[in-house]
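Let's look at chain A:
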Amino acid sequence: MKKPARYLFLAIAVVCLSITSAGADDVIKIGAIFSATGPASPLGEAEKNTALLLQEQINAKGGVMGKKLEIIIYDDESSVDKAVSAADKLLKKDNVVAVVGPSTTPNTLAIEAKFEAAAVPLVSCAAGEKIVVPVKKWVFKTPQSDRLAVARILSHLKSRKISKIAIITVSDAYGQGGREMLKALAPKAGIELTADEVYSPKDTDMTVQLTKIKSTNAKAIVSWGTPQTGSAIVAKNRAQLGMSVPLYLSHGVAARKFIELAGSAGEGILLPAGRLIVADEVPAKNPQKALLTKYVKDYETKFKSPVSTFGGHAWDAVMLVVKAIELGKSDKPADIRANLEKIKGFVGTAGVFNFSPEEHNGLNESAFEMVTIQKGDWKIVK
Partner candidate 1 sequence: MGISSYLQFLISGVTMGSIYGLTALGFTIIFNTTGIINFAQGEFVMLGGILSVFFLKWFDIGLFPSILLAVLATTIIGGVIERFAIRPVKGASVINLIIVTIGVSIFVRGLTMIFLGKDTFSLPHFSGNLPLTFAGVAVMPQSIWILAITLVLLAILRLFFTRTIYGKGMLACSYNRKASSLVGIGVDRMVLFSFLISSLVGAIGGVILTPVTLTSYDVGIMLGLKGFSACIIGGLGNPFGAAAGGVLLGILESLCAGVISSAYKDAFAFFVLLVLLFVKPSGLFGQAKIERV
Partner candidate 2 sequence: MQQARNDILSCRGLVVNFGGVQALRSVDFAVETGSITALIGPNGAGKTTLLNVVSGLVNADQGTVKFREQDITSLPPHKRAVSGVVRTFQNLEIFYNMSVLENVMTGCHRRIRYSVVDSLLKTPRYWGGEKRCYRYAERELEFVNLMDKKDTPATELPFGSQRLLELARAVASEPTLLLLDEPAAGLNIRETGNLGKLIRRIRDERGITVVLVEHDMDLVMRISDSVTVLNFGEVIAQDVPLEIQKNPQVIAAYLGEDEDT
């Protein structure tokens, strides 16, 4: 009985020491809030893993400006309330210099104001355009906005002379973002929406919605969701109903998981995606090529599971913060924020970032490739 007690004491002592040493000068502390559990866990899990991976890699190389990088990760359980208390802890207890995450739009919107008030930069991994439009001084985000993805799909549709589409979106924050963009941008591009269907994230059958779409004369279907929230089922049900009109999906689908889930029904679907999932195919001269191949390899060796774009968003967020620190040679929150705005031509997984005081996402349409699935693998559509 005595031995475990001593170990326990030691463990406590170590924890206490690490807490007290937290204020020490040789450590840079970054906070992270990810939805590692709950409905958004497919996003948060990959992001958390990526953050851990980066922490290890960066410190192995001697840290940032010679200081050790410590990423303090909290799980918000996909809940707004938990995200708020995690933000409080990071800001008031851990005194971090910057925070990456949260994984979802509502959780980001819920804590934005705290970062404005505390004057600490937040680099979100959520897609919603509302996060950075209008621009908030202390808030940035790394995923490509829905607007860019939708614009990419619409221009592809136009190139194929399709003018009537039906949309089917998931009724969570992610699907809502896509739905609003599609409804706003499609008419401007001269494309008519013949149907606007919705399904819940946990729905298991979309035959009914697709049957309705089938009865309209839509020439293409655009569906907004992730592999875990119905996109695979939409693809499957479309195949089952024998529908031949092309199916466009969102950039959130870009993960090997989707191919596994949709099986043969995934063949031929189209989507705009960051280059992460087609890293092999990216031409060698593309600036992203090297880092994409390395990230895919490192992630998949360490965690034994395929990468997703979401992990990439966390990669971008952490590395952007690191870049900003190195750029200004300062780990003060205000300097990090100022230097984030100065970052130009930063090569990330989602694309090449160019920030400015007016632009806190830093990506443009060139971040996307149109990809499809051929013989069970992602292929760039030329």
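Candidate entries met the following condition: all candidates are chains of the complex that A comes from, given by their letters.
The criterion applied here is as follows: a contact is a pair of C-beta atoms (placed from the backbone, for glycine too) under 8 Å apart; a residue touches a chain by one contact, two chains touch by 3 or more; residues count from 1.
Here the structure is a predicted model, which is why all the values come from computation and not from measurement.
J.: Which of the candidates 1 or 2 touches chain A in this complex?
T.: For chain A, the touching partner among the candidates is 1.
J.: Show which residues of chain A lie in contact with candidate 1 when the two form their complex.
T.: Result: residues 37, 39, 41-42, 45, 171, 197-200, 202, 204-205, 207-209, 211-212, 214-215, 227-228, 232-233, 240-242, 257, 260-261, 263-265, 305 of chain A touch candidate 1.
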